[in-house]
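With one protein chain removed, the remaining protein chains of the complex are shown where they sit.
Letters are used for the chains, namely A and B, taken in the order the chains are written, and counting of residues starts over at 1 for each.
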Amino acid sequence: MGMEGIGARVARKEDKRFVTGLGRYVDDMVVPGMKHAAFVRSPHAHADVKKIDVKAAMAMPGVIGVLTGKELKADGIGNLICGWMIHSKDGTPMKMGAWSPLAVDRVRYVGDAVAVVVAETRAQARDAAEAVEVTYKERKAVTDAVAALKSGAPQLHPEADNNLIYDWEIGEAKATDAAIAKAAHVTKMHIVNNRLVPNAMEPRAALGHYDKAEDHYTCWTTSQNPHVARLVMSAFYNVAPENKLRVIAPDVGGGFGSKIYIYPEEIVCLWASKKTGVPVKWVADRTESFLTDAHGRDHVTEVQLAFDKDNNMTALKVDTIANLGAYMSLFSSSVPTYLYATLLSGQYRIPAIHANVRTVYTNTAPVDAYRGAGRPEATYLLERVVETAARELGVAPAELRRKNFIREFPYQTPVIMCYDAGDYEASLSAAMKAADYDGFSKRRDKAKKAGKLRGIGMSCYIEACGIAPSAAVGSLGAGVGLWESAEVRVNGVGTIEVLTGSHSHGQGHETTFAQLVSDRFGVPMDSVSIVHGDTDKVQMGMGTYGSRSGAVGMSAIVKALDKVEAKAKKIAAHLLEADEGDITIENGELKVAGTDKAVPWFQMALAAYTAHNLPAGMEPGLKEGAFYDPSNFTFPAGCYICEVEVDPETGTTEIVQFVAADDFGNIINPMIVEGQVHGGIAQGVGQALLEGCHYDPSSGQLLTASYMDYTMPRAGDLPSFKVSTSNTPCPSNPLGIKGCGEAGAIGSPPAVMNAITDAIGNNDLTMPASPQKVWAAVKAATKH
Amino acid sequence: MYSTTYHRPATVADAVKLLKKADDGKLLAGGQTLIPAMKTRLAAPSDVVDLRHIKELKGIKVSGKNVTIGAGTTHAEVASNEKLMKVCHSMCELASHIGDPHVRHMGTIGGSVANNDPAADYPAAMVALGATIHTNKREIAAEKFFTGLFETALKDDEVVTAVSFTAPAKCGYEKFRNPASRYAMTGVFVAKGKDGVRVAVTGAGDDGVFRSKEIEAALSKKFDASALDGVQVSSRNLMSDIHASAEYRANLVVVMARRATTAANG
Partner (left out) sequence: MSEVSMVVNGRKVSGSVEDRTLLVHFLRETLGLTGTHVGCDTSQCGACVVHVDGKAVKSCTMLAAQASGSEVVTIEGLADGADLHPVQAAFKQHHGLQCGFCTPGMIMAATDMIARHPEGLDEKTVRDELEGNICRCTGYHNIVQAILAASKEMGKAKKGKAKKAA
């Protein structure tokens, strides 16, 4: 390992611009003649749109145009789609209701856009948007998924009877029921996974520019995957053919899943730019983000975990209802199915598993992948039920887990996934040691004397990352392949540009990807540039989500580097009059092994471009591309331990210790990996303690539509974290990487809830464990 | 934000003139509540009259136990005033926990008092300390000044110029923050002075700041946290929202009162 190579804690290259205020986000972009858009949004959760009168708005100062859904439809702009087909267990396809970028005759959630105003300034656009007169006829609304399935519930889409999108299953129902029937012990729980709002700090934004001269569109957008945006806008939304549409995702201020999807606003900004003849910029304010960003989680589950008389797990039965909101967002269907139920085996040998999942339309914002996407829901239910089972069985939580750990690999679970490598015992032991688990009872006694209730809880998670083998996901219904692309361009002076289809919105790709190249050729990191986020520069890519940029994106770079290396060696061998097989590359030189003959990297590069002296038949230049399609998912896993102190008088929970022991496979930059874990834990702790999205059940109004009511984790809510890794390399990709972006958010919520319920002696507690709820639970526990 | 017209007077008299002339004018003190309300279009004043450059509104005077704080004094200035700290430490403590450091650099005691947000901290202190609110026209006892949610005794063209009080022998403030907004979900100011024990509660009442007679009675017997053991306050007339039910707030009133009393006793 060099100072800048694989495994080094290199400070980030991209930070220079961010710490000096020179980052370039979509809202920082200015195009000559640019004007501003404001959307007219439904104040009702469910209503028919009877009439839209734009006359008064058109007369407002600065207004250039007011456009409605009817005009959008007349121009042939398509409906938004969900790109992952799920079939119900009866074989019927999922019921996808129509989602127009601007609603035409019906609105289905508060915030559904019905018209757009383009004006000289942002404030004028807002002023005029208020002057658009929309006549609504209100309908009854339903926001809760369980209620939406009941007969007599308001119906959202004619395609979906009883609001049911699909009724899907995985695993063996009969075997599972049989095992439960003869179990020595069955732990049963009702589990609610609370709805969250992703809240990337940069609100979504789009700048659409139609260039009449070239008949060409450019879209700057806050996207995690600009190429997918271009593909979908071209293939399904009829905005423009791909060769006439450039999508640029510049610096993006966080995503966490919410910026994967193609939303109505970027489609409308592009269309409106052509329609009005001016470049159109829209930037969400925070309340708009709360109303319209895709939300996360929102599951209600009944679970049963069965044991034999020796406390071996014998079966797991899961029945989940998942709220998908008013429309099916781009990947929404995959989250509560293949990203969720396939992980229900956790780290355990469970011979029989069956899961049934029903997804439901409600009058709420669309729900899609949010950091972890399905895996936090699986982990939460499994780790809560395992901990509860340990309490019921009178076994130490660690012992019950240890007894049931998978210890041999590969391991085929009953729910599709085949785990390739792992050492769950190592993570558990490391976490218990770091947490001084053995010393807990003393700490509990000490806290008691100070009037505090101290508790400890753990969670052993597994996730599937590196999403994903294209053929496999294709067979499961995905509308796209999930490979990644890379191109490595060695310039004439030896500097290197790496073009990647991954997209960085905080993950530090400009650094880690450069480390990879530096490590390979021994060239300084400063001579390596990472290019991403622009469909005119990078030909194609699938973007960044599902902790895939390392395992998939970097593997593509490795493949391209292999090709570059092969050609570079050929050129060097020719220059050095040596055998190609004897050439080694180190410290920026190509050497003949065992001799002092060498050619510097830059000289070899120059030779490739002067082409004065190349091997016979070799093309000039040094530029190679590669597509990498993973052969399996990767399986990061780990153990998290949380220790809390509850103030019984107020119900306040303080996290006094949080330990994470992860197995991410090989690591390129430990500093960045730790940062990912810290951030993930903060979001997981946020889910467990603070964050909850609330709609008023009768009116469908979003009650948590700003930071005044939605509790964001602040510095004072969190402790410093103790994180460590113990790595088993991933066998399925060349770098042995598993991925680290989501683990923190996946592993932490059950650890927190196990700790609080341990502290207060009451297991009947839902997330977020707000002071009020904990106070009530403490009171209920002392009454017994 | 809707259109508005900005004014910057140098004297209170000029501020009043500008306010009178405006269709629907508003005084702009630190702006930490008014500007957010304007941004979200919940407030739409035709004119805003900036008080930040009026010298006569600034400054803290302490003479013996008598304290006068100019309306234009920021929370940060109240929090760090050494003279005030000596005679009434709890006021400094209270100010040091309003909002966040950036808000405290702009927000003023006059603005907070005049706005009378039911979750603001200062109203509890003013009522418990038996403070006097000074305006350009008159002096008003705090208890008569705060009349309801965002309601005060102020007339249309009246400007808060200062607050004054006599520092009590003992006082303390404790609040429980709303986890999201960080405003007081329940805040209790206890004071033991010449006129006995006064306890004011903010953040909890459905009609704004109020005195808790139950707690005053208990603490009058013995000014010690233990005097509140077993004391319950009614949840009637307390606010209920997604963060805290009235019952939970009733509990918090007692718990915060106990902690404020402990703080007061040092």
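Basically, a residue touches a chain if its C-beta (ideal position, glycine included) is under 8 Å from a C-beta of that chain, and two chains touch if they have at least 3 such contacts.
These numbers come from a predicted model, not from an experiment.
A.B. asks: In the full complex, which of A:Gly253, A:Gly466 or A:Gly747 touches the chain missing from this view?
C.D. replies: With A:Gly253, A:Gly466 or A:Gly747 as choices, the missing chain is touched by A:Gly253.
A.B. asks: Looking at the full complex, which residue from A:Tyr437, A:Tyr461, A:Trp483 or A:Phe721 touches the chain that isn't shown here?
C.D. replies: That would be A:Phe721, which touches the missing chain.
A.B. asks: Among A:Ala123, A:Ala426 or A:Val531, choose the residue that contacts the chain missing from this document, as touch is defined above.
C.D. replies: From the options A:Ala123, A:Ala426 or A:Val531, the contact with the absent chain belongs to A:Ala123.
A.B. asks: List every residue of chain B that touches the chain not included in the displayed model.
C.D. replies: Residues 1-6, 8, 28, 31-32, 35-36, 38-40, 48, 50, 52, 76, 99-103, 105-106, 181-182 of chain B touch the chain absent from view.
A.B. asks: Which chain A residues touch the hidden chain?
C.D. replies: Within chain A, the residues touching the omitted chain are 11-12, 14-25, 27-28, 30, 123, 199-203, 251-254, 256, 285-287, 505-508, 671-672, 674-675, 678-683, 706-708, 712-716, 718, 720-721, 744.
Note that in this section only the chains that are shown with their structure count from here on.
A.B. asks: How many angstrom between the C-alpha centroids of chain B and chain A?
C.D. replies: Comparing mean C-alpha positions, chain B is 43 Å from chain A.
A.B. asks: Using the touch definition up top, name the residues of chain B that touch chain A in the complex.
C.D. replies: Going by the criterion above, the answer is residues 1-3, 40-41, 176, 179-181, 242-245, 248, 251-252, 255.
A.B. asks: Which residues, counting only chain A, touch chain B once they are in their complex?
C.D. replies: Interface residues on the chain A side: 123, 126-127, 130, 287, 649-651, 690, 694, 703-704, 706-712, 770-772, 775-776.
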